[in-house]
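Just dropping this structure here.
All protein chains but one are shown at their positions in the complex.
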Amino acid sequence: MNISVIGAGTCNDRIYSLAEEVGKLIAQRGGILYTGGLGGVMEAASKGAMETGGTTVGILPGISKKDANPFITIPVTTGLSHARNIIVVRSADAVIAVAGEYGTLSEIAIALKLGKPVIGIDTWDSIEGVIRVNSPEEAVNKAWELSS
Amino acid sequence: MNISVIGAGTCNDRIYSLAEEVGKLIAQRGGILYTGGLGGVMEAASKGAMETGGTTVGILPGISKKDANPFITIPVTTGLSHARNIIVVRSADAVIAVAGEYGTLSEIAIALKLGKPVIGIDTWDSIEGVIRVNSPEEAVNKAWELSS
Amino acid sequence: MNISVIGAGTCNDRIYSLAEEVGKLIAQRGGILYTGGLGGVMEAASKGAMETGGTTVGILPGISKKDANPFITIPVTTGLSHARNIIVVRSADAVIAVAGEYGTLSEIAIALKLGKPVIGIDTWDSIEGVIRVNSPEEAVNKAWELSS
Partner (left out) sequence: MNISVIGAGTCNDRIYSLAEEVGKLIAQRGGILYTGGLGGVMEAASKGAMETGGTTVGILPGISKKDANPFITIPVTTGLSHARNIIVVRSADAVIAVAGEYGTLSEIAIALKLGKPVIGIDTWDSIEGVIRVNSPEEAVNKAWELSS
C-alpha cells in the first residue's frame, strides 16, 4: 500500500507527534510512505516510518537531495516547485492530511479531484469529501480500508 | 496585466454568463486572459475576451491544441495533466475564480500559497483569503486594484 | 501556425541575427512564436517577431514574468525549471533550432520523440531526423511546409 501524508512544513509539537505516529503505523502495516520530503509534518511522518523500518519516499520540490529531511530513504528530486504536490498525491492509494495550510489544501483538492480517499486529522475538514478522524490509528485504519 | 480565470469545465448558463462578462471586462481593460483552455468557465471567459478583441491563453492539460475551446488565441500544450493548474495560477497577477469544484479549489489554494490575490464569485469563498465579490465588474476592479 | 524557436540563452552576433531573422519571418507569415522566453536565441527570435508585429510566447522556467526578455508579449510562468522545455516543444507545430547546446539538444530529442518536424540551422544536425537548412528563409519555409 502506498500512503501519502501531507501537511505543513512547520508545525507544533502536538501535530508533530500525531504525524510521527501516523508514519509509524503506516510502516508497521508494511505501507510505503510518500511525502513532500521537507520539514514539519513531512519530517514527522517520515521519522515515525523510518524508525519503524519503513520506506520513506520524499518527492522534493527543489533540485538537491540535500533538501530532504534526515528520515527520507528514497529522495526524488523533481525541480518542479509546487507542481510536485501533484506527484505526492498521484503516487498514493490514500492520502492522510495532518493539519496543514494552503499547500495542504491544494493537495487535498487534487486528491479529491482524482477520486482518492482523503483522511484528515485536524485539517481542512470543512471541505466536503475529507473523511474526518480523531487519531492516527483511525486515520491509518481508514486508509487501508478505503484503498483495498 | 495578466489575469487568470479559473472554474469548472462544465457549468450552467448563469455561471457561463458571469464568466463571459469577466472575460469581456478583462479584455476591455487590455488584460491578457489565462485559463486552463477547456470548456465551461474557461470557455466562457475566453469567449468574452476574444469577442472583445482580447488575447486568450489556454494552458492545456493534454498534448493537442485541438483540445482548446474555440476562443483560445494562444494554446499552450503542456501534456502535464492537472499539474498545468500550477502554471495557470503562476502566470497571473491576480486570479478570479468563478464557481468551480475541486480542481478550482486546488488552484485557489496554490494561488493563496503563492501570495497572489484571489477574487471569488460564487466559489469556495469560505476559504480564508478569498476575496468575495458579487459581480464581474467588482471582480475585475478588484483584480486590477490588488495587482497594481 | 505555432512555431517554436529553440537555442542557447547566450549566443554570438551572427547567431543572434539568424534567430532574429527567423522570428521576423515567422511573424510575417502570421505564425505565433514560442520560445523559452530568456536571452540569446530566444530573445533574438522574439525581437524579430515582436518588431514585425507578431505574438511572442515565452514559456519561462522560473516563477516571475520579470525573467522574460523584453520582446515577450505573452509570458507563461511555469516554475518548472528545465521541465518547461517539454512545453516549448509540445506547443509547436514545428520546431526550428538555431545553434544551441545541451538544453537545445534535449528539446530536439523530445521533438523528434513526439514526431514533430525539427529544422536546424548551425545546430546538432548530426542527429538523425533533424532537417538541416542553411538560412532563416529556408527554415521557415520548411516549417510551414512540414506542418501543414
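Just so it is clear, A, B and C label the chains in written order, and each chain counts residues from 1 on its own.
Convention: contacts are C-beta pairs under 8 Å (C-beta built on N, C-alpha and C of every residue); 3 or more make two chains touch, one makes a residue touch a chain.
What you see is a predicted model, and the numbers here were worked out from it, not measured in a lab.
One chain is not depicted; across the entire complex it touches A, B, C. The chain omitted from view is touched by exactly one of C:1, C:63 or C:112, namely C:112.
Per the touch definition above, the residue from C:51, C:67 or C:101 contacting the chain not shown is C:101.
One of C:59, C:86 or C:99 touches the chain omitted from the figure, and that residue is C:86. The missing chain, though absent from the display, is touched by one residue of A:6, A:86, A:109 or A:133; that residue is A:86.
Mapped onto subunit C, the footprint of the missing chain covers residues 80-83, 85-86, 101-103, 105-107, 109-110, 112-114, 126-127, 129.
Listed by residue number, the positions of subunit A touching the unshown chain are 2, 32, 34, 55, 57, 59, 63, 65, 73-80, 86-87, 90-91. Although one chain is hidden here, its contacts on subunit B can still be listed: residues 63, 79-83.
Here is the rule we go by: only the chains that are shown with their structure count from here on.
Counting the residue numbers used at the interface between subunit A and subunit C, over half appear in both copies, so the two copies meet with largely the same residues.
Separating the CA-averaged centres of subunit A and subunit C is a span of 40 Å. Counting partner chains per residue, subunit C has residues 63, 79-80 touching two or more of them.
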